[in-house]
Each structure stands twice: as C-alpha cells, then as structure tokens.
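Removed from the display is one protein chain of the complex; every other protein chain stays in position.
Note that the chains take the letters A, B and C in the order they are written out, and that residue 1 is the start of every chain.
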Amino acid sequence: MIKIQKENFNVEKEISSIKKIHSNVGAVTSFIGYVRDNNNNTNVESINLEVYEKMAYKQFQKIIKEANINWNLIDTLIIHRYGKLQINDKIVLVASFSSHRKDSFAACNFIMDYLKKDAPFWKNEFYDKKNEWLTNTS
Amino acid sequence: MIKIQKENFNVEKEISSIKKIHSNVGAVTSFIGYVRDNNNNTNVESINLEVYEKMAYKQFQKIIKEANINWNLIDTLIIHRYGKLQINDKIVLVASFSSHRKDSFAACNFIMDYLKKDAPFWKNEFYDKKNEWLTNTS
Amino acid sequence: MKIKYFAWIRELTKNNEEYLDSNEIQNLKELKKFLSTKYPDLQKHFDQEILRFAVNQEYVVENIDLNVDDEIAVFPPVSGG
Partner (left out) sequence: MKIKYFAWIRELTKNNEEYLDSNEIQNLKELKKFLSTKYPDLQKHFDQEILRFAVNQEYVVENIDLNVDDEIAVFPPVSGG
C-alpha cells in the first residue's frame, strides 16, 4: 500500500488495517520520520515538502518489488506526506509486515535507505529569517 | 519507559506521548510482535504468556542502558503484554527515539535481539486439542 | 515533450513545467544544451553534474533518445523521508 498525501496519519490505524488482513503476520517493523526542531545547528520553524507525485509512486512500487525479492514479506506500507509541515509533524511511515522479525527489520531498513536516496521529495526548511533547500545526507 | 501489562495498547498513542516531549526526535523505529495463527505448521488458537515481572523490568532496564551506551538515543519504549492472548493480538512494542535514522534502527534491532534472548516470558500455545510451551528460536 | 522542474530548479526557471517541441532536441544531451541556453543559470549545475534527470519517471544518466510524448523532469538531489 502506497499513500502520498498532505494529511497526517494515525500509525495504529494504518498498521492495524493491513495487519488484520493477514493472520500469518507475526512481525511488523516500522519507521516514522518527523520534522525536527533543528538541522545543521539552525532552528527550523517549518518545512515545505515538494513532491513529484507520479514518479514517487513509481519509485515506491519499485522499492517494494525489490524488497520482496530479497526478503519474505507479507505486505508493505509506505505513507509519505508533502506540503507544509510543522515541527513534530510526521513526514513518513514505512512498515514491513512479515512472519518473522529478521525479514521485517531488514526490509524496512532497506526501503528507508532506498527512499532517502531515490524518492523525489524536496525539503525546503524555513528558519527565522530565511529558507533553504536540503539534500539528504544519510 | 517500560510497561508490562495485560491490556492492549495503541501504537499511535504510545509513540506520540513520548515523541511530543522531544522536538529533537526525527526518527522512530518500532517493532510490533503479534500472535500468529500458525507456528511450526500447527494452527494456534491462543496463547498464554507467563512473566516473571520483577525480573522483566530489571532486564528491560539493563537492555535500554546497554542500547544507550551503543547508540545516540533520546528515549526508548518497551511494552510487553502477558496473560491470555488471541491470534492477531499485539504482544510487544519496542520503539527507539533518535535524531537520526541509523541510531534508531540499530537500537531497536539490538533491543529485540536481547529481549528475545533474555526477557523472562514464556509462551504457552494452545492448539485444537493440546497446548505446548515454546522456546525462542531466532 | 513535457519538461517538469522541481525545488530550486523551479525557482530558477520560474516555471513548474513547459512543453518543448523542437527538432534540435532528439536526446538528453541536446535537451541540456537547449535548457542551458534558455536558462543560463542552469549551466553551472549541469557542468557540476548536480542535477538529476528522469524520463517518464525513471532516473536517467546516459544520453538517451527522447520522444515527443516523453515527460522529462529536472531536479536537484532529493531530500525526502
């Protein structure tokens, strides 16, 4: 399941709506990314996240396909927000549903690596008196 | 934060109640373990999870301390249920709160490894006509 | 062909997207040349290989041929997640 949306999401609801379809799922590893108050020692006030939506879908599908080749996954969820976000807001949720822990951990980590590197989103951070476009570091 | 309880928990509420204290948290990796419908090719109907509660607290504190030595963590949450649980019920939630992704992933994985190995809980699985005590494999 | 710009590239071109239809643009290299002329500020970023190109939503690094119905995107390194 891939969702690219402006709205916030509820982690419990999103994960359980997928989990309840699969009674063979024993392990869900998830990653939540948030807007931090501080980046490179500068106080962030808010961010604007721009997306190339059509490409983001395509890239996420590709990442999920790749993860399924490498690990035993039952389902995968990627939710990525865009638009104006405030400090403490959630940006992204990735959840890997598997029978066993090791597959779900490895896949979630892999998806986040790939996403950081290739997903077409751009963060514009707003500080007190200026704003700046970011590039992913790690 | 360590919780050992019979009751179910809401992942969104549990994570956000800790996240909202720390505006420097940018990354939360979490693991949710569930009761599966099948183990070693036998249909599971329910489980009873026994705990040595006093020792579980002590071991979880130790694990969290160890994780903090190895990685930059801002907070850690472990919730482990005990008692009678049905298929699809959540058993455990581990969440690692960090500024950066790599610390939160590594710590969450480490905590789950340690927990599986040392946390004093015992699963008694109920099948159609019998029940059986389990031992962790991986 | 449709060209889309994102992030600070969009701020340089002052344009989200535009349609180009020229016999001079048969491949990615020719497109870069065309854009460098139209937007002189883009030149140095092409030279420094900072920019990313996607053709029909797939990353492209080689000088592939372009078709009239392709969607080409020009953008800086990503920062999602």
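The rule is simple: a contact is a pair of C-beta atoms (placed from the backbone, for glycine too) under 8 Å apart; a residue touches a chain by one contact, two chains touch by 3 or more.
Keep in mind that what you see is a predicted model, and the values were worked out from it rather than measured.
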Partner chains on view for the chain not depicted: B
Of B:V25, B:I64, B:L77 or B:I91, the residue in touch with the unshown chain: B:I91
Hidden partner chain, touching residue among B:D37, B:E50 or B:E66: B:E50
For chain B, residues in touch with the removed chain: 33, 49-52, 54-56, 58-59, 80, 91-92, 112, 115-124, 133-136
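Assume only the chains that are shown with their structure count from here on.
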Chain contact topology (line, ring, star, complete or other): line
Innermost chain by mean C-alpha position: A
Whole-Å separation of chain centres (CA-atom averages), chain A against chain B: 22
Chain B and chain C: spacing of chain centres that average the CA atoms, whole Å: 48
Shared interface positions of chain B, touching two or more other chains: 101
Multi-chain contact sites of chain C, meaning residues that touch two or more partners: 81
